[in-house]
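Below: one structure, written as structure tokens.
The complex is shown incomplete by one protein chain, all other protein chains being positioned as in the whole.
Chain naming follows the written order as A and B, and within any one chain the residues start at number 1.
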Amino acid sequence: MTQSAPTKSAGLFGYRLSPVGSIAFLVILFWAVIAIFGPQIAPYPVGKIVDMDYFGPMSAKFWLGSDYLGRDMLSRIILGARYTLGIALAGVLIASTTGVVLGMAAAVVGGWFDTLLSRLMDALISIPSKLFGLVVVAAVGSSLPALILTLAVIYVPGAYRFARALAVNVNTMDFITVARIRGENTLYLAISEILPNIIRPVLADFGLRFVFIVLLLSGLSFLGLGVQPPLADWGALVHENIQGLSLGAAAVIAPSLAIASLTISVNLLIDDLPRKIRDRSA
Amino acid sequence: MNADIASMIGKRLGLSALTLLIVSFAVFVATNLLPGDTATILLGQAATPEAVAGLRQAMHLDDPAVFRFLRWLAGAVTGDFGTSYANNMPIATLIAGRFVNTMELAGLTAVIAVPLALTLGITAAVLRGTLYDRIVAVLTIGVISVPEFVVASTAVLLFAVYLKWLPAISFVNEVHSLTDLLRMYAMPVVTLTFVVSAQIIRMTRAAVIETLSMPYVEMALLKGASRSRIVLRHALPNSLGPIVNALALSLSYLIGGVIIIETIFNYPGIAKLMVDAVATRDLPLIQTCALIFCLGYLILITIADIIAILSNPRLR
């Protein structure tokens, strides 16, 4: 285990991972495969009522039992992975890209552009994320594109602040001054001089932000305001089956464990990175 | 020097006020993005055009958005939050009792979580690298990685389903005895404490470790100071600012947590009210609840910033 760990998961950031880090990496990989090949893997059609009993126990036929209507939980979780991972990934891609582009622009351009943008982002960041989600969902509804965009908008200010702080630090370095008085333009400064120096922490931040978005998405779905039936992400699965909680039903526990395994793995993987990469300034 | 402090605090308060204005405008804009016409939604599809027009008139819906925002803001400042669409009651009445309930839940959690988490966070930093530190680290990372409802369901499974110490879901609305009180608060408070403490522990530990790496801490060690003296006299006074900041940020998780916890435990607080309002699209109610939460959060971080300013020795 310890022997094979470094070779198995080097490459990701170019650093060796501890055994814990490699397990975390494998769990993430596992869920990614499930999300991609979901329909081929799922043992039963996702919407079909296959069990006579509702909240059926775990059995050889239904590995994770059945839900409140008697549908197969395993199939629903396998298909749910697509929504949880897909929506969160789309959201975090938009949020981080926007945040990093704006953050670098603010650092390099400076002046009133930086002041105005930073003030606006500071104000946005002072709206608690779950609240923001509730208000926007109330206003524009819970269609998948609206949901992705809402999640992205909520986490842009954080990504912006993080990238800007890093870029501002790099921007004070003498090599930037040298490039400036060489006559280089702003685009070159941002892409060629600053970006290579902040990309690793930005990727680590990408991972953390992915976790935040998974948590918020699950929370909204749990409140019944995220992914709407007949579709269901893992949060929505818990929402549907919450009545089974007092029975200790697998239908509540299994999707909760699925979320926890994904988010804890991402956090552990990032925690395993060298300190200088994961240090957060914001 | 004192004039400096006063002006910095003044600036900070001004900034908070400005932020509150921007935030309330954002909330107002967001809730007015609603596709479709509010009057039509209220009256239903079958309403006659005349009725819709009349209602629009009555609700000033034809005025420019800025006027509507200012009118709403002026109302909010004087305590008039408007009328609920859903049941035509004044929002102030709907909220009053619920607000107290939420404050009780949040306050009780803070009273338990803050001292507990500070102790754990500081001791983990001081005993960095030991088994104790690692156990605390694994537990906190576990809790913060997981949605609040998972923490809540785990607590229910553990304390109610398997151990049977506490009732699973509290439907108690009136408190008659100590048992009722326990029934009402125990599970929500336990869950929230877990969620909030994990954040505080993590941030406090980081802040104290940062200060412990300062040269003046090494200097104290080289004077022969004991470990407790180093921590109490040299590290903690200088990490006060960051710790308070961490506290304020963590307590903001309380707001997110409250929304989920009140729903899962059916607790009659303001967050549950808001979630229900979102389901019925009761806009004035959503606006007011959102504003209350934002205000609470802003007050917390403003207090934290002011303490940070006051605790900076360079400003003495």
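Operating definition for what follows: contacts are C-beta pairs under 8 Å (C-beta built on N, C-alpha and C of every residue); 3 or more make two chains touch, one makes a residue touch a chain.
Definition applied: contacts and distances are computed from a predicted model.
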Quick one: the chain not pictured, UniProt calls it what, "Probable glycine dehydrogenase (decarboxylating) subunit 1", "Putative cytochrome b561", "Simple sugar transport system ATP-binding protein" or "ABC transporter"? "ABC transporter"
Any idea which of B:A117, B:A220, B:V258 or B:L273 touches the chain not displayed? B:A220
Sites on chain A contacted by the missing partner chain, in the whole complex: 173-175, 177-184, 193, 196-197, 274
Touching residues of chain B against the unshown chain: what are they? 213-216, 218-226, 229, 233-234, 237-238, 311, 313-314, 316
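Note that only the chains that are shown with their structure count from here on.
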How many angstrom between the C-alpha centroids of chain B and chain A? 22
Of all residues in chain A, those that touch chain B in their complex: 120, 122-124, 126-131, 134-141, 211, 215, 218-219, 222-225, 235, 238, 242, 245-248, 252-253, 256, 259-260, 263-264, 266-268, 271
With touch defined as at the start, can you tell me which chain B residues reach chain A in the complex? 18-19, 22-23, 26-27, 30-35, 141-142, 144-150, 153-154, 156-157, 160-162, 168-169, 252, 255-256, 259-260, 263-264, 274-275, 277-279, 281, 283, 286, 290, 293-294, 297-298, 301
